[in-house]
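Just below is one structure, and these are the notes that go with it.
Every protein chain of the complex appears in place save one, which is left out.
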Amino acid sequence: MRISKSAKVVLASITSLILTVIYLPLLIVFLNSFNSSVNMDWPPSSFTLIWWQKAFSSTGLIDALSTSLLVAACSTIVALVLGTLLAMALSRYKFYGKNSVSLMIILPIALPGIVTGIALNNAFRTMLGFQLGLATVILAHATFCIVTVYNNALARLNRMGKNMEEASADLGAGIFTTFRLVTLPQLVSALVAGGLLAFGLSFDEIIVTTFTAGGGVQTLPIWILDNMFRPGKAPIVNVVAVFMVIVSIIPIYFAQKLTSKETKN
Amino acid sequence: MRISATVKLLAVGSVALLALSGCSSSSSTNTTKLQSLGTNEKTVSLLGWPGYAEDGSNDPNTDWVTPFETATGCQVTFKPYGTSDEAISLFKTGDYDAIAASGDATLRLIASGDVQPLNTDLIPNYAGVYDFLKNRDWNTVNGLTYGVPHGYGANLLMYNTDVVKPAPTSWNVVFDSASKYKGKVTAYDSPIYIADAALYLMKHNPELNITNPYALDETQLAAAVTLLKAQRQNVGEYWSDYLKSIQSFTTGNTVVGTTWQVIKNSLPATAHTKAILPSEGATGWSDSWMVASKAKSPNCAYAWLNYIDSPQANAAATEYFGEAPATADACKYASKDFCATYNAGDLNFEKQIWYWTTPVANCLDGRTDVKCTDYAAWTKAWQDIKG
Partner (left out) sequence: MALNSGAKVGSEEIRPTFAHRISTVLYSKPKLRLRLLLSAPVIWLGLVYIAALLALLITAFYTVDSFTGNLQPGFALTNFISLFTDSLYSAVTLRTIGIAVGVTIIDVLLALPIAFFMAKIASPKLRGVLVISILMPLWASYLVKAYAWRSVLSNVGIFAWLLRPIGLDTPGYSLSGAGITLGYLWLPYVILPIYSSLEKVPNNLLEASSDLGSKTWGTIRRIVFPLILPGIVAGSIFSFSLTLGDYITINIVGGANQMLGNLVYTNVGVANNLPMAAAIALVPVIIMFGYLTAVRKTGALDNL
């Protein structure tokens, strides 16, 4: 299929139009982070740095940010372990109930967050007798993060095939050694991509978090919501958003670099 | 107070805890109060609405907790909650010494024996609290005081002076003649808003015999629902958080509806709005600080109750939140026009407020020949109204 020049131009302009629309609200967020009006009146009549200053001196914000990073990191780690195990099992073995297992992995992300939220809330408290807290949020987040790791790892394992692993075994390597030296190195970039998506999902999640965190745990999205209800605090949340977008470039860039390096190889 | 849909998000972790573990309804009301205070413990654990105990962690300049800690030696831990339901379930864990509760939670906490009656002689600053906030339905049972007031406020009528003409004096503008501003009317997004309609009917439809907007039998509720369903046709959006309300009055998406004084104050002058107390009166709220029956630090809890009603602290806390203070002396420490703006201590104003109280089956207006509709019925009705 040769794509005609005009088709290319049309597609390029659609792409840039969509990107413009994607970034337009973010531009508003950016400008609002300097908006001197506490209600983010639009268009801004004057600009100020006070929200940035306030954001960096707010220990509540810094605590919420570290809680969110902790939750996202822990649930990503759990998801990495469980997702990899599942991908290994489903790519390398045939067994009864395989379809049910794969459906089970997808459910937490395919069902609306409010369903997952109230189901887990009910289960944690009444079936398991847990006190809602940081641990229950991590459990809940890991549950819906497994699928992103699993799918990335599964695709990679299927593409890799079994040859290399079999060769390693033929050369006398045990299964742990084979995993460590043969399977894992090839999986890394898939795991990074899956893990990054899992981290992002967890970091911005609010609905499931609301139902599993109780009153004590303040993740960043919950802190943001809380600040919408404090007098004259709303513009700080714009600072947080701008800051997060800028900071997110770093992990995304490295993940991207890692993946593209592999595609070249 | 503020049973707002979005604030609730902060919270819901709790939701059914009340139903499952909390409601051992058989437990009896606690009627023994402390006779004397001892030395302060080292810590005190508080539960309240966001913004009720600020320690400077959100804004270094907003801090009335640290001076308390320095003065009393009681180290404060504060947990904010999002809904009254969440507050109750958190409080029942026994981890808290004191709670700031709204009128829809206080009676439940008193009935279940989770809070103790207060010996107000041990709270010197209680003397300074406005008399009209003392011994009310939501803080006093059988002559025993269970809570000291934090502050109070009314749900006012706000309108855009450029659009809404002539200037309204009645809630009529959001009910019977709301169609004039179709799509630009707003209302508070909570079942408790049904009381606003009931208050309107109380004044305009005497044949319904409504004497308390929180005590509605089936027929009275049905009348309120009909009124609100008609209003729904003209509502542009319901509001629950005040940023949303402020923004839509600023942009002109909304021109008339209920509001809080703090919202009116936050609006830029360019928005041309005015907030009034209409002729029918208005609904409102008053929150109370209460002490747990099994408080681990009762002395520190009493110290906090006394502190929050001290003029300086009460001024700081209520001005930060945007509500009238509970004590007259707070006005001396607040900004210049604060008390006038919020009509603090204005008896004429206060008399017209129907403070939020949870509707229960045993009619709050004393009727015994009929069952009243409870909050669950109001919630279902509210969903039907929104459709």
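Remarks
When the chains are written out, they are named A and B in that same order, and each has its own residue count from 1.
Note that contacts are C-beta pairs under 8 Å (C-beta built on N, C-alpha and C of every residue); 3 or more make two chains touch, one makes a residue touch a chain.
Just so it is clear, the structure is predicted and the values come from calculations on it, not from any experiment.
Residue A:88 is the one among A:50, A:88 or A:135 that touches the chain missing from this view.
Residues 1-4, 7-8, 11-12, 14-15, 18-19, 21-26, 28-29, 32, 40, 42, 81-83, 85-86, 88-89, 93, 95, 101-116, 118-120, 122-123, 126-127, 139, 142-143, 146-148, 151, 154-155, 164, 167-169, 171-178, 181-182, 185, 200, 203-204, 206-207, 220-221, 224-225, 228, 237-238, 240-242, 244-245, 247-249, 252-253, 256-257, 260 of chain A touch the missing chain (whole complex, contact as defined above). For chain B, the residues in touch with the chain missing from this view are 3, 5-6, 8-9, 11-12, 15-16, 18-20, 22-23, 25, 83, 85, 189-191, 232, 235-238, 240, 243-244, 247-248, 251-253, 361, 374-376, 379-380, 382-384, 386-387.
What we mean here is this: only the chains that are shown with their structure count from here on.
Between chain A and chain B the centroid-to-centroid distance comes to 38 Å (mean Cα coordinates, whole Å).
Contacts from chain A toward chain B in the complex involve residues 37-42, 54, 57-61, 63, 117-118, 121-122, 125-126, 131-132, 206, 210-216, 222, 225-234.
Residues of chain B that touch chain A in their complex: 4, 6-7, 9-17, 20-21, 50-51, 56-60, 79-82, 86, 90, 93, 241-243, 246-247, 250-251, 262, 266-268, 320-322.
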